[in-house]
Structure formats: structure tokens, C-alpha cells
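Sharing a structure, written as C-alpha cells. Questions coming.
All protein chains but one are shown in place.
Going in written order, the chains are labelled A and B, and every chain counts its residues from 1.
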Amino acid sequence: MTTNEPRWLRRGLIALALAFIAFFLLLPLVAVFVEALRQGFGAYLRALQEPDAWSALKLSLLVAAIAVPANLVFGIAAAWLIAKHDFRGKALLVTLIDLPFSVSPVVSGLVYVLLFGAQGLFGPWLIEHDVRILFALPGLVLATIFVTFPFVARELIPLMQEQGRDDELAALTLGASGFQTFLRVTLPNIRWGLLYGVLLCNARAMGEFGAVSVVSGHIRGLTNTLPLHVEILYNEYEFVAAFAVATLLALLALVTLALKALLEVRHGDALAARARH
Amino acid sequence: MPGFGLTLGYTLAWLSLIVLIPLTGVFVKSSALGWDGLWRVWTDARVLAALKLSFGTALAAGAFNTVFGTLVAWVLVRYRFPGRRLLDGLIDLPFALPTAVAGIALTALYAGNGWVGQWLLPLGIKVAYAPLGIVVALVFVGLPFVVRTVQPVLAEARRDIEEAGATLGATRLQIVHRLMLPALYPAMLTGFTLAFARGVGEYGSVIFIAGNLPRVTEIAPLLIVIKLEEFDYAGATAVAAAMLLLSFALLLAINLLQARLSHRAGGLR
Partner (left out) sequence: MQIRIDHVVRHFGRHAALAGIDLHIRSGELVALLGPSGSGKTTLLRAIAGLEPVDAGQIHFGERDATTLSVQERRVGFVFQQYALFRHMSVLRNVAFGLDCRPRRSRPTRADIDARALELLARVQLADLRDRLPDQLSGGQRQRVALARAMAIDPTVLLLDEPFGALDAKVRVELRRWLRDIHDATGYTTVFVTHDQEEALELADRVVVMNAGRIEQVGTPEEIYAQPASAFVFDFVGHSNRITGRVDGGRFVAADAATSWPLPTPQADGPAQLFVRPHDLMLDAQGQGLAGTVQHLWRRANRQVLTIAIDGQPEMLELDLPLHDASSVPAAGTRVQVAARHFRVFPVAA
């Protein structure tokens, strides 16, 4: 093309962009693995076999196993509502659903402390009935649900809006019930977008730090998710152990990225077209 | 279409339960303090310093990301080179990587004896345990926002606009500067806004590298956590309210600016 930048400039810009990404993105990622293996592979494996690390992993998986399906159901319901019906206040509803995105993770945890903490709204009632929300699993789950609330919805809403209502209307005219229509017509259409949303939701759910940090109480072996466990190890100067556990999360991130890229390449047309995030 | 009542009810109920009611708790608690109480917290030197630090570093990181993020988007969209696909996928790393992991990794890199830090220390540049470290962490966290908002706009750019400029005598620099960039400004601003908003509230990737000295390297979210641990719910809420209000005001201003820009710009389409 005769109206392009001169080749030297192009090369220079590419080099600059690559250097920027390598320095700011790649380097930290590499550092996680290098630091984890600083004392050799043996020490790395031992750190991963610590019982506290295992509890943290199990807890993270458990929290995600509750939070992700919860937001999945919500995302489907909200997307069905918004994409297949007309009503006033739709824009407002979408904005409200997006709220958790614009709130700091710490504030996300704060709101539950204000509700369920010792001095919170329900604090006295909870103590009276010996129900633990904060510093226990329910608190962690709630905070995680809050933080990952919009993920599935944000993926499904534009996708289902793009896909329109014709397919569903056709099914209805042929006698299908609402539920049948959803199951047999809508679901197959949105399955890749759904998977995509679940993928992102899960990555965030397992990796969330700020919000769960506030509600967790940091009780070792009980209320520490993987990211919190990393923090504890690090603060105790157990650097190799901290990085070792961090590699698990980093691997999760890489797998998430790979699956994400795979979905975009294979089924890009079945995902929402507008820019996400 | 069936299911309206069911989904409406469920959506509103769930939304209220999980998001709206808890969030209103912040305002209820804040109003319990009253304006006097709020003002007293807000004007406390430590709080002011934390707010200034959070917003200042987020601004700096956002600006830095806007420049380099646009460059990266440009390179990804307009040029072909080996590894482009891989690079494109890597951009989303900060979205996928847990903030705590990023935090400890960055600290390992930029501490005085760290991979990068050891080269900078003799030059008198202190990154870890200084505001600069916070900026570096926020650059990591906010990078994808700018790239991902600018990329689609660039991808849609029409070649004939550039060709038209060339036939009219514009140099390559003039074409980029007068014809292409104006169409990108709205997207760049959006990207900046998203990165900035994220940076203000960022916690996990910052608290390891920051040093957390009150009034020096203590970010607002950390101050909230500290106050909670001291059972100063009121104080924590006040700081949170300040963050929410300031962010809201800034975002509103940027959105208005955005609307004006978009009205003038037309894009390259």
C-alpha cells in the first residue's frame, strides 16, 4: 500500500509495542514461575502439598462452584428478560446490573460487612442466632457473587439482542411452551457465549482478592481462598511457597486465556460482537 | 414472549438482594454520620493523602496506558508480524490473572533487589514501596481496557479516507494526525476512563508493592480495610463514600466530554 508508514517506522513501532507488552505483562508472569522454582522443583512441589494450600484450593473451588452457577442462572434470566421483551427502564436495569463493575473490590466487601458485621445491620441478630456469615463460607460466597455478578449477563445480553427474537417466535407459533423454546431454541444459540461468560466468571471468582479479603477473617485453613493464602504466605516471608501457590492461579489464568482465544477463533461469530470488558 | 413475569421478578429480586440493598447500606451508614461526620473524616490528613494517592496514581497510569495502549492497538490492527495472534491473546492477561498474583510478581520485579529494581536503584529510581510502584501496578491492571476499546475502532477504519488524504497532498504524518487520530479520541477517552476507574479501586495488585506507609504510600482501599479492622465502620464507610462520589463526578465529567467529542468526530467509518 503506497500510503503506509515507511518500513523502518513500522518495524520500530512493532518493536516498541512488543517491548512494552513484554516488560509490563510478560515479565510479571514469568517472574511468578521463576520465583516459585527458585529453590528447585522439589521445594515447589512440597509447597503445593501443604495442607493449608490444599484447603485454600478446595475453598476456592467450592466458592466458585456456588458463585458461578448462581450468576449463570441470573445471567440467563436477565438476558432473557432484556433481550426478548420490551419494557421501560431497560437501560436503567442494564446500568444497575453493571454496577459491581464500577465498584472497588474492597467496597464490595465493605457492603457486606456493613450488613453482617458485628456492628452491622444484622450483626446483633446473627450473633443471637449463632449464624456466621462473615468470616465463614457464606460471606465469601456473597462477596464473590457480588463481584462476578455481571459477567455472564454482560456476555449474554448483547448476544441475545443481536440474535433477535425470530427463532423463539417461530417456535412459539409451532406450539412450543416458553420453557421448551428456551431449552431447544435459545440455549443452543447461546451456548458458546454462555461458555465464554462462565469462563470469565470463573476466572474472576477464583482469583478475587480484595472483596474476599475484607469478609474472610483470614482464618488459616478455614476461610482462606487461594489468593488469600498467597497473601498470608507472602506476609510471612514464605516467598517460594507464596509463588508456588501463585503458579496455580497463573496456570488457571493461562488456561482461561487459551480457552478464551479458542472460543473466539472457533466460534467468534457466536459471541457478542461488541467489545466486552 | 413468555417468561416476562418470572424473569422480571427473579432479576429484580436477585439484583436487589445482592447488589442494590448492600450498596444502599453505604449511603445509609454515611447519612447516619451526617455531613459533619463525613466532612471530618474527609478532611483528615491521612484520608486526604490516601484519596489523593489513589486518584493521582490512577490518573498517571491511565494516561500512560492511553498512549501505549493506543500504540499497541495500532500495531495489532495495522501490522502483520510473527506472534501477532499470541500477543493479541496476551493482552487480556491482567483480566484473567488474580490481582494478588500480579501484586507479588510486581514486587519481586521492582524491589530494590528485584530483577528490574536492582538496575533502577543505583539510578536513584525507587519503584517498589513508592508511589511509582503503585503506578506500575496500575499500568499492568489497566492496560487491556485501552487496547480493547481502541482496537475495534481502528479495525473499522476505512482505507479510502487515508487515500483521500494522500491524494489531497497530506503527508503520512498529517494523515495520521488530522484524519485518523481524531476518530480515535473518543475510544481512547473511553479506554482511559475504564482504566482510571479500575485503578482507583484497585487493591490486590497494589498493596504488596506499595509499602503502605500512611500518608505516603497508603491507597484509599487499604485505608478502608484498616478502618474496618479497627471496627471504625463509620470511618470506612465515609472513605468509601468519598471514593464513590469522586469517581461518579469524574466519570460524569468524562462522559459529557465524550458526548461532545463524539458529536464532532464521526469516526473513520
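Just so we're on the same page, contacts are C-beta pairs under 8 Å (C-beta built on N, C-alpha and C of every residue); 3 or more make two chains touch, one makes a residue touch a chain.
Note that the structure is predicted; figures quoted are calculated from it, not measured.
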Touch with the omitted chain, as defined above, among B:L120, B:I161, B:V176 or B:A234: B:I161
Selected residue (touches chain absent from view) among B:A170, B:V216 or B:L246: B:A170
Residue among B:L109, B:A183 or B:I224 that touches the chain left out of view: B:A183
Residue ranges of chain B at the interface with the undisplayed chain: 158, 160-161, 163-171, 174, 178-179, 182-183, 264-269
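Here is the rule we use: only the chains that are shown with their structure count from here on.
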Whole-Å gap between the CA centroids of chain A and chain B: 17
Complex contacts: residues of chain B adjacent to chain A: 1-4, 6-8, 10-11, 14-15, 18-23, 25-26, 29, 68, 71-72, 74-76, 79, 81, 83, 85, 87, 89-102, 104-106, 108-109, 115-116, 136, 139-140, 143-145, 148-149, 151-152, 159, 162-163, 165-166, 172, 175, 194, 197, 200-204, 208, 221-222, 224-225, 228, 231, 233, 236-237, 240, 243-244, 247, 251
Footprint of chain B on chain A - complex, ascending: 1-6, 10, 13-14, 16-18, 20-21, 24-29, 31-32, 35, 74, 77-78, 80-81, 84-85, 87, 93, 96-97, 99-100, 102-107, 110-115, 117-121, 142, 145-146, 149, 165, 168-169, 172, 177-178, 181-182, 200, 203, 206-210, 213-214, 226-228, 230-231, 234, 239, 242-243, 246, 249-250, 252-254, 256-258, 260-261, 274-277
